[in-house]
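Note that one protein chain is taken out, while the other chains of the complex remain in position.
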Amino acid sequence: MAKTDIGPPNYKNFMPPVIQKNYGKWQYHEILQPGLLKHVGETGEELYTVRAGSPRLMSTDHIREICEIAEKYCDGYLRFTSRHNIEFLLTDKSKIEPLIAELKSKKYPVGGTGHCVTNIVHTQGWVHCHTPATDASGPVKAVMDELHEYFSTMTMPSQVRIALACCLNMCGAVHCSDIAILGIHRTVPKPDHSRVPNVCEIPTTVASCPTGAIRPDPKTKSVTINEEKCMYCGNCYTVCPALPLADPENDGISIWVGGKVSNARSAPMFSKLAIPFLPNNPPRWPETVAAVKNILETYAKHARKHERMGEWINRISWERFFRLTGIEFTDKHIDDFTTAPETYRTTTQFKWG
Amino acid sequence: MAKTDIGPPNYKNFMPPVIQKNYGKWQYHEILQPGLLKHVGETGEELYTVRAGSPRLMSTDHIREICEIAEKYCDGYLRFTSRHNIEFLLTDKSKIEPLIAELKSKKYPVGGTGHCVTNIVHTQGWVHCHTPATDASGPVKAVMDELHEYFSTMTMPSQVRIALACCLNMCGAVHCSDIAILGIHRTVPKPDHSRVPNVCEIPTTVASCPTGAIRPDPKTKSVTINEEKCMYCGNCYTVCPALPLADPENDGISIWVGGKVSNARSAPMFSKLAIPFLPNNPPRWPETVAAVKNILETYAKHARKHERMGEWINRISWERFFRLTGIEFTDKHIDDFTTAPETYRTTTQFKWG
Amino acid sequence: MAESETPLLDELEKGEWPSFVKDMKQAAEKKPMAKDLLRQLELSYKEKIGHWKHGGIVGVKGYGGGVIGRYSDRPDLFPGVAHFHTMRVNHPTGWFYTTKALRTLCDIWDKHGSGLTNMHGSTGDIILLGTSTDHLQSCFDDLSDAGFDLGGSGSALRTPSACVGPARCEWACIDSLNICYDITMSFQDQLHRPMFPYKFKIKVSGCANDCVASIARSDFSIIGTWKGKIQIDQKEVQAYAASGLDVQAEVTDLCPTKCMTWDEKAKTLAIEDADCTRCMHCINMMPKALRQGKEKGATLLIGGKAPIVQGALLSTVIVPFMKLEPPYQELKDLILKILDWWDEHGKMRERVGELINRVGMRTFLKDIGLKPAPQMVKNPRTNPYVFFWPEEIKKEVK
Partner (left out) sequence: MAESETPLLDELEKGEWPSFVKDMKQAAEKKPMAKDLLRQLELSYKEKIGHWKHGGIVGVKGYGGGVIGRYSDRPDLFPGVAHFHTMRVNHPTGWFYTTKALRTLCDIWDKHGSGLTNMHGSTGDIILLGTSTDHLQSCFDDLSDAGFDLGGSGSALRTPSACVGPARCEWACIDSLNICYDITMSFQDQLHRPMFPYKFKIKVSGCANDCVASIARSDFSIIGTWKGKIQIDQKEVQAYAASGLDVQAEVTDLCPTKCMTWDEKAKTLAIEDADCTRCMHCINMMPKALRQGKEKGATLLIGGKAPIVQGALLSTVIVPFMKLEPPYQELKDLILKILDWWDEHGKMRERVGELINRVGMRTFLKDIGLKPAPQMVKNPRTNPYVFFWPEEIKKEVK
């Protein structure tokens, strides 16, 4: 039998010699051009990193192609980033240009560094999950097709992190992104009363609802859902498969803005609702693409250098954000969860728009 | 029978002529000295206001004395402020000095303007309420005896509003004060099971508890209180007189800081807990007096001009506030009500102290 | 000299600040009631506990409120305060008085009560501190004859109050006094005959300085503001600068939106008015040099209150701007609509702000007919728990 609990391979064995030598002794770095980093060690040794975009959903053939490239230019060393880009690691300066040329000829976008739109962190969607309100890879591809020039340049005011999650579980962790694309359901789960008693634990199902919309129904041994209290989060479905809530016409996408993770300058921030609903429109989600582009380009036009999306909005005010982007402000933008009071404007300080 | 619903006397009949004439047409004002305001109308007419401190709890004799003064210098016109100071309204410049002199000779503190400590908004305490955890007029007198020089000067960095409430009902609205003195109970109500069934409505009593600590007890037809869930707010006592919670040894005072109401510069802010508990020590509450003085003087020493208490703390950080004042930070400072998550430090940005 | 009966309270006659004990003793000399109050208070100081029973319901004819019932728990020791109810008298708006009116009040209170008062209560009323049940009606009658009326208590509209405003302040964007008085007069019924789920407070401030703390202490806050450019008198700005004001450090650097620039060389001040949030700071600093924009009105906010039960709330913007001119019909209609809505949906002891939090701002806005605006929030929601109205959802395909 195979050994268990061996853990992952030791990362030390996978690092190129220049890293082994300079581990913990890097002195500074420069971004030489979009997608090209230079890190210099205390001894003066140099490491070059060429960063390329990836669809994340990759075939083994694709991975082998990457391996080939890494073998040709990088002695077989490479890594992936926390946002799923590919990083080719090399020391031989003369190989940089050819490597980038080959990547470009093979249609790899080179970039994702500095003040750019880097890869979109995303999730499974219709490819492999049971709760999605939209697809993941599709909208990501459609959006990045439109934004790819911002990946391979560094013309944004600051870093822009876009993320997508296909349901409120938020596996893409969109809750702290400059721009977030979030799949949402909008219909109340329809209990399959014939299955609920068999496949679901009623108390767990009842407890799963954040708004207390679910009541046990002793008669049917199933549950009833208070339509007025349900906000379609799908948490009950996670624990009880007999409560499906997907709906072709009413599922769709919401757009969120102004989150960040880093502690640089401002503290980490949650993303805030910008657009409550856009329809699912496969294969290219034009409404979503246009909405993201509009927000991004409005930001690019108005923000100051080094100002993240959320920092920009905090400076100009939300009323100004809605005016500049032309996005409609609705009652849905106003929180009504337990956190609501914290979000109310409890001051007379505001702008007219 | 006397007429009902006549409403208050029309304020217009109580305003001195200079105000009648310049109503809505004031152009600017100056604070000529502590306690002395000059308001100039568009026509150049001048109104002088001399402000004097008051204990708020006043005898009719005291009021008559004030009337006498107002008749002597102000043609019988005066007003009170929203913080219970007395304002003598006059136009005759030559009467200002004599008025102030007479006030001082009669031991009226003159001041309460500009960057000062003005009168303490407060409540009933043991004088007239059924739920106090401390007295109101007593601690106020003791504190103001110590701070009176800050009332009659303008040496603070900015306005300092102190308030006192004798229980969590906060009739003194201490929730938005630079420094707040708040009476707190610390013992769980002791249901008087013989009276509860007669004088209290059980469902109302149960519903009154913010933490859900109260359960009906069908056996005794009374209620039981979960000691672990009770934080002694006294709300149940308000609706059910048979649940007293006053306790000589464990009632006392907590100190709160950094609240404000005005929208000037920063938005209104709630006061935050500085000292969870100080004993009730009548007649002069020395611990409370010392605590307020320490906070006030630390603020006065370190804050920048025009910086309210809360603005100062926000700039220097709470860790610095606790270090500078020498106040101990305890687990009680960390919120554990429904609002708790909003108050956590969700960033690595902090100072060492 | 005989030993004092109140050695602890005597300590509070010392010191520089006016002493309430002195006032109590003054009254005690004339009124046994006041004397027993003093003695009972001394006992509280000794025992570190209050000696009042939980209030009972007392009142005057035709009114449901305005009197706070109070009974000593030691009537055996202090018979003078066996009953000791306070009467809340609606103050003249702005707390303006003629001495004549004040003296009349004193006379009435010496006749009917303890001779002790609070000038004023925390909501703004004249508090007549302590009388016996049998004096309530006659005292009210005398007050009424003198032109005074009771204020609010219980689950009613409470006595509205206003900052001194146009009477003595150059910054009043609205006629705070008149609005307050008009509301008070229009809503006498709501003030005197408790009918709501809980108390409802209205306060009116002429500008964002909010000198009556309306945003913190009232369910419905009316705060003056303006549209248009802040009017700058550059000469007067220069005069302030010349007289020692550090315009950069004390004014422009403290502007929360950083929309001001001070040109130190040219000594000119510029304001990017579109970015100004009308916080008042710069105007506060240079009243002679800066005047508010010309279009005046008010921002209306809802829900302010102390912590019991769900935690304290500050009022929150529901109408960014409303022009307010007599007879203030739009304002009063809105208030009535809100009162009705609260009355219909509120639970017992649920303030309007708590009700809004319970049912959701979207429901409140829809029911009242107010248009959502970004000015109502610090920021849009961060949680994805968004409700859609049934009419927004496409008919379900089966």
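A few points about this structure:
So that you can tell them apart, the chains are marked A, B and C in the order they are listed, and the count of residues begins at 1 in each.
Here is the rule we use: contacts are C-beta pairs under 8 Å (C-beta built on N, C-alpha and C of every residue); 3 or more make two chains touch, one makes a residue touch a chain.
If you're wondering where the values come from, they're calculated on a predicted model, not measured in any experiment.
Contacts of the undisplayed chain with visible chains (whole complex): A, B, C. Per the touch definition above, the residue from A:153, A:262 or A:314 contacting the chain not shown is A:262.
Think of the hidden chain as still there; on subunit B it touches residues 168, 170, 175, 182, 184, 186-187, 210-211, 227, 231, 233, 247-250, 254, 258, 270-274, 276-277, 316-319, 321-322, 329-337, 339-353. Looking at subunit C, the residues touching the absent chain are 307, 311-312, 382-385.
Counting the whole complex, the residues of subunit A in touch with the unshown chain are 1-11, 13-15, 19, 23-24, 26-29, 39, 47, 49, 53-64, 66-68, 70-71, 76-82, 84, 89, 107-109, 121-123, 125-132, 135, 137-138, 141-142, 144-145, 148, 168-173, 175-176, 204, 207-208, 210, 233, 235, 237-239, 241, 246-249, 251, 261-266, 268, 270, 280, 282-284, 305-306, 337-339.
By definition in this document, only the chains that are shown with their structure count from here on.
Comparing the CA-atom centres of all chains against that of subunit C, the greatest distance is found for A. Distance from the subunit B centre to the subunit C centre is 13 Å, each centre being the mean of its Cα atoms. Across the assembly, subunit B contributes residues 263, 268, 338-339 that each touch 2 or more other chains. In subunit C, the residues that touch at least two other chains are 208, 210, 215, 223, 256, 279, 311, 314.
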